[in-house]
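The other protein chains are all here in position, but one chain of the complex has been omitted.
All chains are identified by letter, namely A and B, in their written order; residue positions are counted from 1 within each chain.
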Amino acid sequence: MAKPLVLHDDRLFPAEPSARAVARELYAAVKGLPIISPHGHTDPSWFSENESFGNAADLLLAPDHYLYRMLYSQGVPLEQLRVPSKRGPSGADPREAWRLFASNMKLFRGTPSWLWLNYVFAEVFGFEIALDEATADLYFDTIGEKLATDAFRPRALFERFNIEALATTEGPQESLKHHHAIRDSGWGGKVITAYRPDPVIDAEHEQFGDAMERFAQLTGQDVWSWRGYLDAHRLRRAAFIDAGATSTDHGHPTATTADLAPAEAQALFHKITAGTFTAAEAELFRAQMLTEMARMSLDDGLVMQIHPGSFRNHNRLLFEAYGRDKGADIPQPTEYVRALKPLLDRFGNDPKLSVIVFTLDETSYARELAPLAGHYPILKLGPAWWFHDSPEGMRRFREQTTETAGFYNTVGFNDDTRAFLSIPARHDLARRVDCAFLARLVSEHRMTVEEAAETAVDLAYNLPKRAYKLDQTSPAGALAPAA
Amino acid sequence: MAKPLVLHDDRLFPAEPSARAVARELYAAVKGLPIISPHGHTDPSWFSENESFGNAADLLLAPDHYLYRMLYSQGVPLEQLRVPSKRGPSGADPREAWRLFASNMKLFRGTPSWLWLNYVFAEVFGFEIALDEATADLYFDTIGEKLATDAFRPRALFERFNIEALATTEGPQESLKHHHAIRDSGWGGKVITAYRPDPVIDAEHEQFGDAMERFAQLTGQDVWSWRGYLDAHRLRRAAFIDAGATSTDHGHPTATTADLAPAEAQALFHKITAGTFTAAEAELFRAQMLTEMARMSLDDGLVMQIHPGSFRNHNRLLFEAYGRDKGADIPQPTEYVRALKPLLDRFGNDPKLSVIVFTLDETSYARELAPLAGHYPILKLGPAWWFHDSPEGMRRFREQTTETAGFYNTVGFNDDTRAFLSIPARHDLARRVDCAFLARLVSEHRMTVEEAAETAVDLAYNLPKRAYKLDQTSPAGALAPAA
Partner (left out) sequence: MAKPLVLHDDRLFPAEPSARAVARELYAAVKGLPIISPHGHTDPSWFSENESFGNAADLLLAPDHYLYRMLYSQGVPLEQLRVPSKRGPSGADPREAWRLFASNMKLFRGTPSWLWLNYVFAEVFGFEIALDEATADLYFDTIGEKLATDAFRPRALFERFNIEALATTEGPQESLKHHHAIRDSGWGGKVITAYRPDPVIDAEHEQFGDAMERFAQLTGQDVWSWRGYLDAHRLRRAAFIDAGATSTDHGHPTATTADLAPAEAQALFHKITAGTFTAAEAELFRAQMLTEMARMSLDDGLVMQIHPGSFRNHNRLLFEAYGRDKGADIPQPTEYVRALKPLLDRFGNDPKLSVIVFTLDETSYARELAPLAGHYPILKLGPAWWFHDSPEGMRRFREQTTETAGFYNTVGFNDDTRAFLSIPARHDLARRVDCAFLARLVSEHRMTVEEAAETAVDLAYNLPKRAYKLDQTSPAGALAPAA
């Protein structure tokens, strides 16, 4: 017997009826707001080319490391899940891969993937019965049929999802041709880029050499001289701004920053480009470049995002066979108070700069990040990230940051996803969890319901627009004061 | 339209009706108990001189780093908030500063400041409409008028607040003249001091040299000899005890203790006073002095408080312009298990010694502090501190310490405040949060309601009196057993 698939209207709200009623009221005010997605990893070619997506396995399973990491943890080989390796595409049959996934849905109980998937199944594809072993084929066939229709092409879904702005992430070595094509196409969807210079900053990145070559070609600069290298950044940043970028993004192993004297920085750079650096020097160079990026942001206005703390490619064998981003990135303890000090000593008091800090180490929420963001004018807190982009994770973020940093040193939600179809699911989940948190404050009389309603709208819509400078012309009235 | 200001009778209690009913019942038993404030930073001259406080901005805003740090984080210059700098008093108009604050009240949503402020506005000043841009002037004028009346002088408020005992904090280099004046005045309010020797122990403190000079003058000792230095501490401790002190307080960067051989300690001391020390030696000296202070406490009975883990004056430019205590102190990871071992190896099993440990690093609650306090006779846990002195912070403290340390290795509440008017607000908040926690245990049948009621009274009143030796003659019967 097929099990029904029901998205309950009150999901993620507190069970207690009076708090639930408040959550409902707050959610009603944010449910329909357009989606602001200022940070993510969707593929811009989807929107420039507007080709139909393929089958269920290749769209929903094989690219989603949340899903295949869990299956892999239970002994399922990635090959069987259609995950491509360095030797090429998986040879598995997509339908078989989908069946294997479907028969293991219980592994996702209690995870955000369960919530995201069921939203996609119910809201995007209209299923009314749950995915399991028995319904795997029905799902596979139905999804395949729908994806073949025009209503499920990328631009149609973008519009149906009510996305007001969507940022992708590109490196300095990338051409941005898809963004140019989107702009030139006359299509009205706002798909912008973000400047992620890691491949030309992280000398330990496996693409560093190639990316530097491409960086030189694209800018015409001598990127192996310190001056030329910095100028090349300036040029690419300008090109990214031209393609809509309002932010940079930095995915370093730690949050360490440095503020070297110019001659020291130049000498360090020469070690980096000569390939004669130690691990500590690679780290110091990344640290210095955060301060250089901040300096450039003061000139060109790009908001900085710092995403530190992941031990990338932890599984050696898997990295060798399958490459990066295969669900084997593991968070580490991450320190901010000493790490950020050099940058803060240099630029921390200048309200023209904006730095959004993220963490994978929740212990820093109440101890370090909220106190830092609750003091320094340049700092804001990014939302609960990656492993913590979940109901419990978001709740902990609010519980542990709000009392010191308030709501207004945070920047709303990032979906940070490669999974385009899950974007509405993720924003809906975030809105519900924030409404649930606010509802608890209201029902404990720690906030009025009017304040909570205004705050809910700010968190869902106004704060991300302001923090990412996506609405320079009409700042939402509700956010006016300060300064 | 002005918004009403309502302090709901059930604020901070669980929303669920049966748990809320228990919380109400527990709170009824503690609401009216006198305030024991064994640790704080009010100014004793208020009570010796009993002068009227000034205006709303200078009383409530300019001295409260919780408030101006948040405004500063949003780009508001401290100068505009009446915060004095090293160059002198702020030139801002108090009314304008107050308006600026009032127009940014939304920044404090979800923070304890919002709760404390509204308690002060409603309970102390009788406001029935909320503070915002529109009511800023009304507030400023009304508060100014009330402060000018005798009913709002410090002693009158002390009595109205039902404070049974209030400890201030002074350094060894301070004269205690205000405490002497209070005692000599015949006024019955119990305002005592606490011995905070940091300025003469922390060689990295910017006041170290001056404080040592004054320390020498006040004691007549050769404080630059190790023996004279220790004797000077003994003399000042005796003088502090004479001014009512029952405790010492130590605000070190870490919890590190040391137990050097006497000759080593003396040699280290000479490096410190010669100014030839390294950072590690300054740290080792602070560590050694905790053990020396413990040794003296075994003689004179003063309870020790250790408040470690703050990176003081993190914002370099702000420190240079405005000095210390300007909302730029940031917590750091803090280790206790190895740090406290030298002191514990020496004195840890002697029930005549009492050491109250605090933390800004909540990760140590369940992992280190509760196991330590749940074993060593000398250790007790101070309440959730500073950034964690908040509803969520206090809840986490109870949830993470009670199961290993119980309630009876904790010491009740400290308000730890410079904001005199907020004292009743803070104690009321702490009592409510403890009652809410106990009510949850009762409604989950993890404790009887009779036990919870007794515990609530112990937490609010008996434990702080016993832990800080404020009632040596009549120990509350409820706390009798053990040993």
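As a convention for this text, contacts are C-beta pairs under 8 Å (C-beta built on N, C-alpha and C of every residue); 3 or more make two chains touch, one makes a residue touch a chain.
Here the structure is a predicted model, which is why all the values come from computation and not from measurement.
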Checklist line | Contacting the left-out chain in the complete assembly, out of B:A373, B:M394 or B:V411 | finding: B:A373
Check: Which chain B residues touch the hidden chain?
Finding: 14, 16, 18-19, 335, 337-338, 341, 344-345, 348-349, 351, 363, 366-368, 370-377, 379, 398-400, 402-409, 440-441, 443-448, 450-451, 454-455, 481-483
Check: Residues on chain A that touch the omitted chain in the whole complex?
Finding: 3, 7-8, 10-16, 69-76, 103-104, 106-112, 114-115, 133, 311, 314-318, 327-333, 360-363, 387-388, 390-393
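Keep this in mind: only the chains that are shown with their structure count from here on.
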Checklist line | Geometric centre distance via CA averages, chain B-chain A, whole Å | finding: 40
